[in-house]
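Here the complex is missing a single protein chain, while all its other protein chains stay put.
To keep things simple, chains are lettered A, B, C, D and E as they appear, and every chain counts its residues starting from 1.
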Amino acid sequence: MLLHLSTWPEVERYLEHSTGLILPIGSTEQHGPTGLIGTDAICAEAIAKGVGEKTGAIVGPTINVGMALHHTAFPGTMSLQPSTLILLIKDYLTHLAQAGFTKFFFINGHGGNISPMKAAFSEVYTHLAHLNIDPEGKVTCHLANWFMCRSVYKRAQELYGDQEGSHATPSEVALTQYVYPDSIKTAPLSPEVGKGHPITTPAEFRRHYPDGRMGSNPALATPEHGQEFYQLAVEELSEGYQKFISKN
Amino acid sequence: MLLHLSTWPEVERYLEHSTGLILPIGSTEQHGPTGLIGTDAICAEAIAKGVGEKTGAIVGPTINVGMALHHTAFPGTMSLQPSTLILLIKDYLTHLAQAGFTKFFFINGHGGNISPMKAAFSEVYTHLAHLNIDPEGKVTCHLANWFMCRSVYKRAQELYGDQEGSHATPSEVALTQYVYPDSIKTAPLSPEVGKGHPITTPAEFRRHYPDGRMGSNPALATPEHGQEFYQLAVEELSEGYQKFISKN
Amino acid sequence: MLLHLSTWPEVERYLEHSTGLILPIGSTEQHGPTGLIGTDAICAEAIAKGVGEKTGAIVGPTINVGMALHHTAFPGTMSLQPSTLILLIKDYLTHLAQAGFTKFFFINGHGGNISPMKAAFSEVYTHLAHLNIDPEGKVTCHLANWFMCRSVYKRAQELYGDQEGSHATPSEVALTQYVYPDSIKTAPLSPEVGKGHPITTPAEFRRHYPDGRMGSNPALATPEHGQEFYQLAVEELSEGYQKFISKN
Amino acid sequence: MLLHLSTWPEVERYLEHSTGLILPIGSTEQHGPTGLIGTDAICAEAIAKGVGEKTGAIVGPTINVGMALHHTAFPGTMSLQPSTLILLIKDYLTHLAQAGFTKFFFINGHGGNISPMKAAFSEVYTHLAHLNIDPEGKVTCHLANWFMCRSVYKRAQELYGDQEGSHATPSEVALTQYVYPDSIKTAPLSPEVGKGHPITTPAEFRRHYPDGRMGSNPALATPEHGQEFYQLAVEELSEGYQKFISKN
Amino acid sequence: MLLHLSTWPEVERYLEHSTGLILPIGSTEQHGPTGLIGTDAICAEAIAKGVGEKTGAIVGPTINVGMALHHTAFPGTMSLQPSTLILLIKDYLTHLAQAGFTKFFFINGHGGNISPMKAAFSEVYTHLAHLNIDPEGKVTCHLANWFMCRSVYKRAQELYGDQEGSHATPSEVALTQYVYPDSIKTAPLSPEVGKGHPITTPAEFRRHYPDGRMGSNPALATPEHGQEFYQLAVEELSEGYQKFISKN
Partner (left out) sequence: MLLHLSTWPEVERYLEHSTGLILPIGSTEQHGPTGLIGTDAICAEAIAKGVGEKTGAIVGPTINVGMALHHTAFPGTMSLQPSTLILLIKDYLTHLAQAGFTKFFFINGHGGNISPMKAAFSEVYTHLAHLNIDPEGKVTCHLANWFMCRSVYKRAQELYGDQEGSHATPSEVALTQYVYPDSIKTAPLSPEVGKGHPITTPAEFRRHYPDGRMGSNPALATPEHGQEFYQLAVEELSEGYQKFISKN
């Protein structure tokens, strides 16, 4: 059930039996010479829809632009500042919590979102308590990173070993190929690829990772792999969601 | 050309011949008993894609959640505060302008976004000048409200007369029916419907507009109408975009 | 009754029979070679005082500096950022609402204030509800633009036709001449005047409107016209105020 | 020369021989049973105009609402938060400094503004340096509190001794009587009056100072005293302004 | 009793008989050729501990970095912006007030903190009332500047006369020598020293005060003087604290 394809009376009825909500969060950032700029949002959204179908949970709109400041030396990258992302999450959850939602399950497609999202959760909890929207501290948030699912990680290792890398990875590229088979891109990829450098300033990032990849070989990706990853992530995160909302 | 389905080298090449970008902005808010909560985002996104195809412009990711504070007394509504939306737009445009984009054409699906977006544009211009990203004041933004296209407005009047109303209108509902024919909702609609009240607080809004409609009869909508509106809007906004980017 | 010329016990007594307040908002910005920099504040303040006298409403202090970022390439212009103006309005209304005021009628002299003020109203409503100052959503705001009064507009068309323009207009200049007959300025005005360009960056604004006028011929203004505009606006806005506060 | 009654070309010419600007700042707050709510703004504005006439300096628009949070338990009081006032000053000075002003002389009528204004000055200096508007650190601000002028203080002591008090003082009330002789208010004043309590929360302030006065007897004020105070302050602050702008 | 060396059950027991808390605030800024960069924090912390011992009050952690923007043209200086310091104080006091503390006694070692701290107190009071943490306005803050203690000031005049100056003073340097006798620094000090210039921009500050001293001769300091100052300040501020918390 997608929030965008529901009416408010349908949401009202949903809230009678569940207060859980799934929110996909991705990013709009360079993913190397062949990866789609929307990769992280595409993956998060596709998997979130799958989890929503499997669990009957409402899936909210995708946060398409996340925290990707370190990629901004590449054209096409968009980013929020962490403090803006915190405000955005505060605004999102304030009204949803007022309406009765209490369990927010974020499905995340981008490593750079992890820190600001965790920071946001802490800030939101106190905010909702201070405004008396959640005086007893019942609202909880969970950040589920699909690319860190145990099953996904294991399969990526089997398929790609150390060519999986950590950005513009074959696993995420594969998933986008599965979702958008008409948008599979090819380009010559240098055999050497930057890896292991700490992520700091945008300029430094581009010096260390001149084509945008971080230790990865996305040429190994196939749509079939993508389907596998999709299924594994949906499976694992559906269980995760069920567990999350069953806690009181 | 969708930014999400492009690679950064493709964007780099695009920037060699154009510095224009289309960004859809919608809302996630109640649209009456039968209108989809995502109506404004769905319409803006569909039309933006159409304009992108027709003009060759890149279309960025949809801003799904806009300024809908007045709808927050209905469950399922999400909203940014105006000041958060201003920060979001500032962050979006800062990095895009650094990359070389100078013409931002927002296709908007929600009246409540107009004021904060115009406020944001003013603030962004000064911000970019102060940071020396746009020292000569070349960056310009345009907010194109599809529902205010002359052709759309005229056709809606012909089809619905004063039953068009101003929220959860048959024209926007029709467009969502065209885009998502499997998500057409029905529900009994009271013949009387609130209209003409000024929009103030969320509580007052719900008192005046108890089922969420503002003077509209969305039961008149059909997917065929939606297709018409889609085509009219794409036509008119494609011309608008061309005119916008040809100004220097 | 001017708030500045009242005592707090007088305000306390006023609140026993009315919770309405008039607040003038103007701008401090270039108005062409002959228009006063304070034009928008002068007009708003004069008319607000007139409306206050006619209706018995309290008139608060004038917001002298508004949102005029697009005029900042001309010396003497001052401006708030939209997000600062939102905070200012939030602060203003929070304490007035705590004291019991619920109907805020802003008399506005500047087009550039419209978007940020509407944005501010939305943000204020939610803020007051969240702080439990206005839990039932009774506080309402109205922005009354004197230059958009029907009677004013009509008379300006009769007197000036298309030489009215849209900034440094003869009608607003006339009104300042009526209020400050000792400060009537003259200067040679080029017969050609920029018009029709969208308002974007400060630099672009000055390129398009080199002497600050937007399509107007302020040389047509006379103090007598000003008096007429003053009377028309006071008349029309007094009715508007009465209607506004009589709504519940 | 008042900024509000000038044109931009006049400001441009002024800047050729002086970069100084006078800005009055007051407050909108209770001043006891007989003091005007606008007292602090009225005094600051009147004196600033006098100093402007005497020195030929431009006088900008009055900041009518200052930092009066501690008075907000009395109806009619308005206030900015200190952090909002800082933002306002930042916005004010940024554009004026871009236009070429470098010496900002604030004439202040309210003790509660002193701390936030000093805080604002520090923040503005760094802001202007960071934006490269004032890379060499040439912009300076001065806060001149008229009620702390030596000559004013001495005369108030002679006239009122310890009945001067520290809020709703006879000296400031006298000055408003001189400026607005038609708005002289009378009311019974209890012989005992709170004094000597530290200023903390709004509620505590009202408990300690139930009618709003702080140790003062404003019944001693006369318009003639007000004229004297006006002249003394204008004299002393005109010298202060000359000295301020002659520093390099 | 130091908060840092206590457990939460100890704090819980303390709150049963006292709701007072001492918080030292200093700065990290240049103090001339021989003064320690931590001078203001060192003095505030040492005296606060002394006051805590004498009065049995809990002493919280030292705010090491304060408002020192005007010193930032000297390497090693750190500073918060005033608006950041306001937020920090708001955060500090919000949670302490929720836990039951109501009397916050700040022992301050730096003149530059005075304005932003006073601004912060006003903002905090309203904030705590709005969040319903302190609905009756019982929370109060006091800023005690050790260097302005009458006894300290008098002794400094006796010892140093006009060589005390106003920054990098022998009195504060002496106190750090008493606390850190192993960190006594020597360097040639020019006999002439800047004095009397208003404090404005960082660049201007350094032009006027090239070695960082403001009219002072820190070579007069001795650890024995420091001990005296320490004892005088602890004595006087302990009385001040007792008086502060005994007010209701």
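Keep in mind that, in the parts below, a contact is a pair of C-beta atoms (placed from the backbone, for glycine too) under 8 Å apart; a residue touches a chain by one contact, two chains touch by 3 or more.
From a predicted model like this one, the values you see are computed outputs, not experimental measurements.
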Contact residue for the chain not shown (choose from E:Ile47, E:Leu80 or E:Met117): E:Leu80
Which of E:Thr72, E:Thr102, E:Ser122 or E:Thr169 contacts the chain that the document leaves out: E:Thr72
Where the missing chain touches chain A, by residue: 67, 69-70, 72, 81-83, 86-87, 112, 114-116, 118-123, 125-126, 129, 134, 136-142, 198, 200-204
Hidden partner chain, residues of chain E it touches: 2-12, 15, 28, 30-38, 41-42, 60-65, 72, 74-81, 84, 87-88, 91-92, 95-96, 98-100, 180, 183, 185, 187, 212
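Basically, only the chains that are shown with their structure count from here on.
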Neighbouring chains common to chain B and chain D, by label: C
Whole-Å separation of chain centres (CA-atom averages), chain A against chain C: 46
Distance from the mean Cα position of chain D to that of chain C, given in whole angstrom: 24
Touching two or more other chains - residues of chain C: 72, 81, 87, 131-132
